[in-house]
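A single protein chain has been omitted from the complex, and every remaining protein chain is retained in its original position.
Take a look at chain A:
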Amino acid sequence: MAPIPPSQKRPLGNVMVIGGCGFLGHHIIAQLVEDYKCKVSVIDIRTVRNRRPESDGVQYFDADITSMESILPIFEKTKPDVVIHTASPTLAGGTKELYRKVNVEGTKCVIEACQKTNVKALVYTSSASVIHDNASDLINADERWPVIPAKNQTEYYSQTKAEAEHLVLAANRSESYPRLLTTSLRPAGIFGEGDVQVLPPIVAVHFNNQTGFQLGPNTNLFDFTYVGNVAHAHCLASLALLTTSTLSTKPLDNEKVDGEAFFITNDSPVYFWDFARAVWKCAGSEKDTRHVWEISQDLGMAIGGMLEWGFWLVGRTPKLTRRQVRYSCMTRYYDCGKAKRRLGYRAKTGLQEGIERSVKFILEERKAESEKKGQ
């Protein structure tokens, strides 16, 4: 895409990105720097990776969001107008305690810091999993679908994300701090350059020559969302909240962004195994589907269960788990129409381009790694 000329860059004031060195966070920073007129600062637990060059003028602060003493001085120093809160342990990478500490306690701290320093807009990165019970299908789900209550939520990560989202939305125009506007974005299946959860395991299947299996009949549609589009939605949400904060009256119910949650997808659900095959193809596979052995969901669950049991005895996790079987057989896609209508969101990068960029990134990493090993 052609760079936006400076005169057309829209102003966002002082923007603070929490988790700005993370996977999603650093894509948001890239867009802020390239497409908006704003002064960007970053809070992250460690700011060594994914840093912008000095010339971009991004300020980096090492801080722990679970501690008020740690972040408040930074807020006071940088005086953010907009705070984008993306920090969270990954779905696979945390313990229960960590999820609660960072997602719930951390978010409480962030909200409080925003309120104390007169921040105008807080954009929270929630997750599309807050309405998912990890077993049932989600068919064209939109924001009317209920958030799964804690007692029915089998994924602790999602439970803490839902709690945090609730706190953030409750802080919108609160009685004691009516000036703070908040919104929550729920991206579905983020992939892209730097992703550790979605694409690397899929690419690994290709390099391990395991593309010959298919769990389920592959009629299930699934949402995968390119990280650049998710970052774009965060910028749009920031802009919308800032605009709202200048209005003297509240926006109409069917137009408002503050106090609302939005699903963010690539607006093109695809069949689960088609996505995987498109990734394998991009990684170099020339196979069609003649070599593929289709395993029914029931059989897959049985095998997964046995493997889990067997590996549990030796204290490890198998490559095939019942959870994976369920996920590769379920329908899970959303309708992002609300974000399109109210935020003006469009998935600027299509799935094909998103896959190409991300797989290229993974292949380059692999190459660099093997060169390192070779030395």
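Going forward, contacts are C-beta pairs under 8 Å (C-beta built on N, C-alpha and C of every residue); 3 or more make two chains touch, one makes a residue touch a chain; residues count from 1.
One rule holds for everything that comes next: contacts and distances are computed from a predicted model.
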Hidden subunit of the complex - UniProt protein name among "Squalene synthase", "cysteine desulfurase", "Signal peptidase complex subunit 1" or "DNA-directed RNA polymerases I and III subunit RPAC1": "Squalene synthase"
Touching residue (missing chain; options A:Gly57, A:Gly93 or A:Pro149): A:Pro149
Which residue of A:Val102, A:Val270 or A:Ile295 touches the chain not shown here: A:Val270
Option touching the unshown chain, where A:Ser67, A:Ser174, A:Thr289 or A:Thr317 are the choices: A:Thr289
Omitted-chain contact residue, chosen from A:Tyr36, A:Phe75, A:Trp280 or A:Tyr345: A:Trp280
Absent chain, residues of chain A that touch it: 137-142, 144-146, 148-149, 151-152, 219, 221, 268-271, 274-275, 277-278, 280-281, 285-289, 333, 335, 351-352, 355
